[in-house]
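Have a look at this one before I ask anything.
One protein chain omitted, others in place.
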C-alpha cells in the first residue's frame, strides 16, 4: 500500500511540480483577476485564464494523456514536421529543411520496426535508439536531450531553444491517445472555431454606421498598417516570416482573426499571440488616448460631425452579399472568416431568418467562445510560453496597437486635407477594430473637450470596417505564407 | 514586390475566375433573392444560397485548401472510387468497374514512389506522369478519359487550369489537408446533420391531428408514389439506380430525408438534389393547386369534415415509442432518421423533459440548419452542377412532386369509394409532406370554394404522416442499394 | 420482385429478430415507463431508454452500418485489443495477453492479403479463413474461443447469425464505415461529453451551502467509501480491477463521473454501469431512508442546526479557482471533469460572464444530455447486457449506494463525538451526491419526526461536496488503473 | 435528354428499368405496410384507452400553463396574463393563449380560420 | 455468481483482492486529503475576508436584479415586477423574487419549508 500511495503522490501534481507550471498558474490567476475585477474582456479572459490553469496542472505524461498536446500519432502528419537538424541512417538534414519522402519512408520503416518514435504534434520528429531486445537504451552522448517540464521528452536532438519537440511516451506510441483537451482543441487546429464565432459576430453587428458613411471605411483600412508594421519589426527581432505574420495580426485587434491566422501559420505561438491580442484589446482605453492626443490638435478634436442619412433596408440586405463577394474574391484565403461574418449579418438583416440569427448570437457564439477560450489558454505551457519569444510578442503587440492607432488618426487627417467635408480625426483610432471598445474611447476623448460632441456612432463605422480590414489582411498573409 | 503582387492577383478570385464560377454565383444570388424577397423557405435557402457563393469563390487549389472538397487523402477511401475507364500498368478497367485490391496496391505503390497523385474527393482519381526529375510531364495522348457529368473522373493528367478535378498538390499529398468547409461538411458526409434536424422536427411536430384521424395516415403513404415514379423515370433518362433513388427521394418533399439518402447513395448529386427539393417545397403553392383541381370535382372539393375526438395524453406518449419500433423494424436503414424524429416527439409529449425538447426545437435545430444549409450549398460547383444531370434532376423533381400530389388525391378518392365516411380528397395532396406548406395549400383551395370549410387541421394528419412515409421509403432505398 | 421483397423482409427487423433484442427492447420500454410515469430522472432516462430501443432494432449487419458499434477499422486500434486465446501462424496467445507488435504485423499482412478480417469495435477481432478463390470457408473445429461476458472475442469464424460479434463485410473492410450512432458515440468514447455536462452542472450549482459550512465537506468525502467498498466486492465476484473500479464508481452517485470513468476503464460495461447509476440515483428515496433510520437514534434525528453566516462574494469567486487547483493537483487524472465543473461555477459566480453561464446551463447541457443519453443507451445490446455481469453490476450498485449512505451517516456521528457543535447525522446521507435528490430525502426524513426541522440547505453542502468527492475518487482510479 | 440515353447500351437500360420497377413495387408495398400497421396500432390504442381525456386538458387555463408544450416558459405565460389583465381590465385576450394547444375539436376550424386571415397577406415585411 | 468465480484461479483472485483493498485504502485517503484540504482552504479564506458581505447582497432588491445569477435576464425581472405591481397593487409578490437567492440565513429554512410543501404532491402532472 505504501508503494501504491507513493506512486500516486509521485504522479500527482505535487510530485510532478515544476517552477514553470507555478509561474504559468500565476499568469492564469492574473488573467482571471484582470477579467473579473478589472473587467478586461471577461467573456474571453475568464475562459482563457482558466484554460491556463487547466493546461498547467502538472501530471505524469508517461502515464496519462491530459493536455492539449496529447493526441494520437498519425503517419499522415509527418509531412508537416520540421526539424532543427538531424542525422538518420547516415543522412544529414539541415534546420527547418522539409523532410523528403524518401526519408519519410525510411523513417516509417524504423517506426514499424520499433526503432523510432514519432512525436505527436506539428512541431517535432523524435528519434530513439533501441537495443536488440527492444529496450530503449541511452543514445550516444550528446545525441539526446531531455526537456524540463515533465511531459516532453526525447530527441536525437531537440531544437536549440528547447521548445519543441513534444513527444508521446513509448507506451502510447501508435495508439489512440487523445485527451479531452486535445479533442476540444480540434476546433482551433482545424480552424472552425474562429469562423463560428464570426458567424455570431456577424449576427450581432449592425453595419448601419458603416453603410451610412461609406467614406469612413477607409479608416478601417488605414489602421491595418499596425499589422504590417509589427510584422516587419518581428522579422527584425529574428522571428521567421510565418511567426512574424502571426504576431503582426495582433495589430488587427480582432481575436478570432488572430487565432485563425496564428493557428495556421505558427501554432506554437498561439497562446502568446491570443493572450497578447485580448489583453491589448482590453487595454485600448489605456493605449490609445495618449497617441490620439499627441497626433491631433485641439481644433481637430473639437470637430463635430453631422448625423448621417437613413440607410434603406435594401442596402442593409445587399451589403453582406456583395461585400462578401468583393472581399472574398480579393482575399480568398480568409474565405471561412469572411463568409461566416457576412452570412451572420445576412441572417440578421434579411429579417426572414431571425431565429437563426438569434441562435448564432447566443447559444452558438457562447458555446464556441467557452471552448475556444479554454483550449487556447490550455495551449500555453511553461515550455512554450516562458520564453524570450513571448516577451517579444507582447512588446510587438503594443507596437502593433500603437501603429494601428496612429495609422488611423493620421489617415483621417490626410482625408481632411484632400476633402472639403471635415471629419474628426479621432475617429481614425476606431479603425483598429477592438469592437466596440475603441469606438467608446473615441467618444470619451472627444467628449472630454466638448461636452456636446457625441462621436460614438460615427466611430462605429471605421470600427466595424476594421474587422473586415483585418480579415482581408489575414487573407493576404495566409495566401502568401501558407 | 511586383512579383509578389502579381502572384497575389493570380491567386486571387480575379486571377482564378472562370465562367462556371460566375454562373454558379448567379445561381446563389438567385436563391438568396427568392428566399428573402419571395419568402421561399428562407430558413434553408438563405444559408444554401450563401453556401453556393462560398463554394464558388475561385481560388488557386494548388496552394490553398478552401472548398468543401479539400479534405485529407486517405487510402481507405479508394475503395469507394468508381472510374469511367482506365488503363494502368497495362491492365484495362471498364466503366464503373469496382477497382480491385490488387490494382489499388499497385496504385498505392505509385503514389508512394511519387509517381501518382490521388485526388481528394469521392469524385476523382487522378494519375499524373512524372519524369525522372520529378516534374509533371504530359501523358501519352489518349490515355485519359473523362466521364460525362463532371462528377467521376479518371484522368491521366490534371486539367490545364488545375482547378477541376481539384488535384492535391504533391506537397500536401498524404497529408492532413482539411479546409474549414470540409470539416463542417462531415456533418452531412457522416450523416448526422439530417438526424439532428429531425430531432428538432420531432420536438416541433404535433402529431395530434394524425392521432385523431388514424385513417388519414394512408394518404401519407399514397403520396410516396412520387418517389418511386420519379425513380423509374430517372432510370429511363440514364441515371444509375443509386442516382435514380436519390432523385426520386425529392418526391418525399422532405429536406433532411433527401439529404440523408442522397449523401449516402449519390453524394455527387447532393447539391442539385437538395436545391431541387427545397425549391419545389417552397413552390408547393404553385405546383399543387392545378393538379388538385384537375383530379377532383367541385362536389368533392366542397366536402366538409367533422372535428375529431380528443386524443388522450397516454396515446400521445405511446405513439412516438411504438411508432418508432414499428417503422424501425420495417425500414431499419432509416434508423437514425426515424429514431431522432420520434425521440424528439417523445421529449415533447412526455411533459417531463420539456427543457430538452425546447433546446432541440431552438438552438440545436438552428445551429445544425445553418451548417447544413451552408455546406450543402458549398457542395455545388460548376463542374458538378452546370450539367445535363442537374437539368434532368430539376425536371424529375417537378415530376416527383406532381405524381406525389396526384397519388395522394386519387387515393383519397379511392378511400371514398370503399368507405362510408367521406373525406375531402383535397387533403390527399397534403400527404407529400412539405410541412406545413402543403396543408396550407389544401386549406386555401378548399376555402376558395366554401368560405366555411376549414381543412387545415385535417390536412395536418396526412402532412406529418408523409414525413414518416418518406423516411420509410428512404429506408427501403438505402437498404436495397447500399 | 418476389426475391427483392424476400430479401427486404430477410434484412428487416422481423427477419433479423432474436430473443435477445426482444428482451432489450422490453428493458428500454421499462426505463421509458419509469422515467415518464414514475418520474425517475426523466431528463436522462428518457434518452437512455429510447437509446436502448435504438441500439436493439435488429438489422442485417452484413449489409448495413447502423449500430453504435459500426465504426471504421483502424490499425491504430489493434493495440488495445485483448483476446481470450488464439493461435495464429503457429503461435499461441493466452487469455488477455496483450497482442504484441510482431503478431500485429503478421495479422495486418493477412488482412492486406485479404485472408483475414478485422472486426469493427473494441469488442472483437475476427479471423476468417478464405480458400484460394477468396470464399469464406468454415475453420477447423475448435479453433475459436469466446470470452465470458460477450465483450471480447477472438473467433476463427463469424457467428452463425452474422450478428455478434459484428463482422465488417469484406467489401467494407479497410473502408470508412461509420454509422451515425458510432459518430455520435465519439462524445463518450473520446470522453468529452461528461466534462461538457459538468460545465453545465457547475454553472447550475450553487456552492453557497458548502461555503457556508466548510466542516460538512467531510461528509462528502465519507460517502465515497461506497465506491471503494463496491470495488472490493466486485473483485471478489471475479471482475478484474478495471471493471471493478468502473462498478465501484456507481457508488459515487454521479452520472457523468461514472460514464467518464467507465468509458475509459471498461467500455464494455458502459451500458450496465450507466443504467445502474441513473436507476439508483432515481431510487435514492427508496434506498436511503431505511439505512438512515437504522443507523441513527430518534434523538439524533431531532437535532436542529442553526442557519449559517453569509458567504461574501469574494469567496464565491475564489472558491472555483482555488478549489480547482487543489483538487486537480491531487487527482489530476480527473482534470477534465474537475476543470469543467469549476469553470462552469466560475462563469456563474464571477457575474461578468453571465451570458456564458446561461448558455452552459441551458442549450449546451441539454444538447449534450440528449446525445449522451441516447448513445449510452444504444451501447447496451443483448450480447453484452443480458449477462451475469449485468446482474452482478446491479447488485453491486445497490451495495455501493447503501455503503455510501451508511458511510456518510456514521461519519457524521463520529464528528459529533469529537466536536462540540452537534450536527444532525441524517445529513451525512446527502454526501452520496445524487444532487439534489438525496438532500431532499434528508429533509423529508428529518421533517417526519420534527415538523419544524428544515435540513434541506444544510444537506446541500455535503451533497455538492459529494460531487467533488466522487470526481476525486475517479481521478485516483483513472490514475492508478489506466 | 435522349443524348444521355444514347450513351448507354439499350439492353443495360432495359434491365435497369425492370429493376427500378421491381424496387418501386417493393418500396410502395413496404411504405403502405408500415403506415397501415401504424394505423392499426393507433386504432388498437384508441380502443384500449377508452378513458376520456382529463378535463384539465380540454380547457387548459392559465393556472396550468406547464401542460402546454409551447416552448413558452411558464413565467412568461404568467407575466403575459398579468400584463394583459392589468392593461385591458378584461380576460378577452387570455383566450388567445388557450388557442395555442390545438387539441380541442373546435380549435381545428378555428386554426383553419386563422390561417385564412393571415393568408390574405402573402407579402412579407421586407417588401 | 459463484460460477463466474470458479472460472478464475483462486490464487489470482486473492492477489487481486489484496490489490483492491490497497487501492481502496489509498483512494479513501486521497479523497479525504482533498476534501480536508478544501475545508482548510475555506476556513482560511473566511478568516482573511472578515469584511461582512455587502448589504446589497443580503437583501437583493428589484433595483439590482443583475446580481442574481438566476438565468432570468434583467429585463424579464423588471417586467415581472412591473406586471405584478400593476396587477396586484401590492409588493407582496416581489418577495418571491428575493427568495431565488438562497444566501440569507433565514432563506435556508424557508427553502426547506417550500420543499416540504411541494413534497406532499409526489405525483406528476402526467398522471
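For clarity, chains are labelled A, B, C, D and E in written order, and residue numbers in each chain start from 1.
Everything below uses one rule, namely that a residue touches a chain if its C-beta (ideal position, glycine included) is under 8 Å from a C-beta of that chain, and two chains touch if they have at least 3 such contacts.
Since this is a predicted model, take the numbers as computed values, not measurements.
> Could you tell me which of A:23, A:302, A:326 or A:398 touches the chain that is not displayed?
Considering all chains, including the one not shown, the answer is A:326.
> For the chain that's not shown, point to the residue among C:9, C:351 or C:410 touching it.
C:351
> With the full complex in mind, choose from A:5, A:241, A:302 or A:398 the residue touching the hidden chain.
For the chain that is not drawn, the touching residue is A:241.
> Going by the touch rule given at the top, which residues of chain B touch the chain that is not shown?
Contact residues on chain B toward the absent chain are 1, 4-5, 8.
> Could I get the residues of chain A that touch the absent chain, sorted low to high?
36-37, 39, 160, 206, 208-209, 211, 214-215, 217-218, 220-222, 224-225, 227-229, 231-232, 234-238, 240-241, 244-245, 307-315, 318-319, 322-323, 326-327, 330-331, 348-349, 351, 354, 357-358, 361-362, 388-389, 391-392, 395, 440, 443-444, 447, 454-458, 465, 468-469, 472-473, 476-477, 480
The criterion applied here is as follows: only the chains that are shown with their structure count from here on.
> Per the definition at the top, count C-beta pairs in contact and tell me whether C-D or A-C has more.
Output for the comparison: A-C.
> Where in C-D, A-E or C-E does the B-D interface recur, with over half of the contact pairs identical by residue number?
Going through C-D, A-E or C-E one by one, only C-E repeats the B-D interface.
> Most remote chain relative to chain A, going by C-alpha centroids?
That would be chain D.
> Can you check how far apart chain B and chain E are, centre to centre, with Cα atoms defining each centre and the answer in Å?
47
> Counting only Cα atoms for the centres, state how far chain A is from chain B in Å.
About 36 Å, centre to centre.
> Can you list every residue of chain D that touches 2 or more other chains, as numbers and ranges?
23, 25-26, 30, 66-67, 124, 126
> Hunt down the residues of chain C that sit against at least two other chains at once, touch-wise.
4, 8, 36, 39, 330-331, 358, 362-363, 476, 480
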